[in-house]
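Only one protein chain is missing from this complex, and each of the others stays in its spot.
This part shows chain A:
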Amino acid sequence: MTHDILDPVSVATAVPPARLRAVGLSVGYGDQPVVKDLDLDLVDHAITTVIGPNGCGKSTLLRSLGRLLRPAAGQVLLDGKRIDKLPTKQVATELALLPQSPIAPEGLVVRDLVARGRHPQQSWLRQWSADDERVVDETLAWTSMTELADRPIDQLSGGQRQRAWIAMALAQQTDLVLLDEPTTYLDLSHQIDVLDLARTLNRDHGRTVVMVLHDLNLAARYSDCMVAMRDGEIVASGEPAAVITPALLREVFSLDAQVIEDPVTGKPMVVPIGCVR
């Protein structure tokens, strides 16, 4: 008797397809395609980071995955259904997207911002259920924002502000969380802070996290899976060790660099060469 589990065909069918997928996706502004005929399956319950040089289409990809941009060709599938055909509110209960450097209206306090993450679950008559209150309190606690809950967002530091926004996206209680450059404009310790939070989300709460990051070393350290893009196309994807190689860095970033082992995590670490020597 053969073992079914070793049969490659049945193994392939036993793995359920990824919840969020891009199939032949092209997106552009006007006639200029920014993302070109791209296929991507985002691994469920993992942290995936998209990297690439400026203007390579990584934010465009993320925004298309989050239904903020309409595909010019191809499609984004959420649970096998075209995401642009699903009702906006239904998508908002499955997928949360934190845009790049969002701006809160002045005077808005942290607790109220986080409470707005409950909008998909609310209606005009049900504006503040016991569930809403519990989720908001829990989210504030997870993100260590409870003490700052009554402070206006505009009075917080950059790192605290970003935590507040992430908390809002978390209060949506979606399995999929998309973060567009969540560490931009933050100093290093706050970048670590935000990425630790993303990791907690993934490891302790089982959320699928998809991010766009600029810092390759942080991306390698925090990701289960990396996607390297150039000119709207995926050049490589897989585990950080498979993606972050000197050859790929040269190809994608035109960067001469050595890749060594991160002394803390054992993940790949990029040491650019430049012209200093």
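Here is the rule we go by: a residue touches a chain if its C-beta (ideal position, glycine included) is under 8 Å from a C-beta of that chain, and two chains touch if they have at least 3 such contacts; residues count from 1.
Convention: contacts and distances are computed from a predicted model.
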{"item": "Protein name, per the UniProt record, of whichever chain is missing from view (\"thiazole synthase\", \"Iron ABC transporter permease\", \"Na+/H+ antiporter subunit C\" or \"Virulence activator alpha C-term\")", "value": "\"Iron ABC transporter permease\""}
{"item": "Given A:Q32, A:N54, A:T88 or A:S189, the one touching the chain that is not displayed", "value": "A:T88"}
{"item": "Residue in contact with the excluded chain [from A:P53, A:P102, A:G158 or A:P246]", "value": "A:P102"}
{"item": "Among A:A130, A:A247 or A:V264, the residue in touch with the chain that has been omitted", "value": "A:A130"}
{"item": "Absent-chain interface as seen on chain A, which is shown", "value": "63, 66-68, 88-93, 95-99, 102-109, 112-113, 116-117, 119-120, 122-130, 132-133, 150, 152, 154, 168-169, 172"}
